[in-house]
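What follows is a single structure, written as structure tokens, with notes after it.
Of the protein chains in this complex, one is absent; all others appear in place.
Entry: chain A
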């Protein structure tokens, strides 16, 4: 079976391995240079320490020289779906479209064993490739994360465990779609669409609700809003102003206050401070990174498991 799986899927595996290798190598080279900007390692500049002179210089250098790379990282959102769907779509669909399922399942290997071996091998390749790439990318982002935290969309979605779960989700969708549609290319398309829809829905709607966010309220400082250096790694969901009683101000109410400050000719911050206006922030603290990663991983893995279960059920029950 091992030889057969390799022979049938070596083209996809090789193409993906080359892509992961090329991009991984590029990130390693650039990442080494970026890390060199931080004598003593980027972790030393995380959080409160980031305000000191040496770290500030490192961050400036990082932004000037490698800021463009960080912007390009968004393309890597698609890495899990490319790997997972590329390996999952042909698993059953190619056999069904070429008629070779009739050949494969009339040899002496029972179809459930055949399917289990294929699923295990290709899901394993999916995990290995996505895992390796994510490890490199997580390391590459260390200097950026030191300055920005790991909760931004271009960090959380590319680091840690979730990319592997996304890839297995794409693998599950592609395999199930291939079993039902009996065509590789449409199955790949379905997986791609489902991946984008699920990822956006979860990232924008579900993820902020994994835990009850914290709220910080403090009076508007006279000297203007200082950079919340200690909280830069937190995930700010919402911020705004509240009056002295803690009631949140709407945009129009705040605009009226601005107008009033203008007319009075006073500095806005002094004006707000004098009226007891407070600024609030709704956020998830930075230390929720791993709990949130685990929750999101579990979510995508559960859906992937259900989809694989459907495929196994269909093949066992000879629906195909």
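Everything that follows uses one rule, which is that a residue touches a chain if its C-beta (ideal position, glycine included) is under 8 Å from a C-beta of that chain, and two chains touch if they have at least 3 such contacts; residues count from 1.
Keep this in mind: contacts and distances are computed from a predicted model.
When the unshown chain is looked up in UniProt, the name that turns up among "ABC transporter ATP-binding protein", "Chemotaxis protein CheA", "PBP superfamily domain protein" or "Succinate dehydrogenase flavoprotein subunit" is "ABC transporter ATP-binding protein". Touching the chain that is not shown, out of A:32, A:100 or A:250: A:100 (per the contact rule at the top). Residue A:109 is the one among A:109, A:161 or A:268 that touches the chain not shown. Of the residues in chain A, those that touch the hidden partner chain are 1, 3-4, 7-8, 98-112, 317-318.
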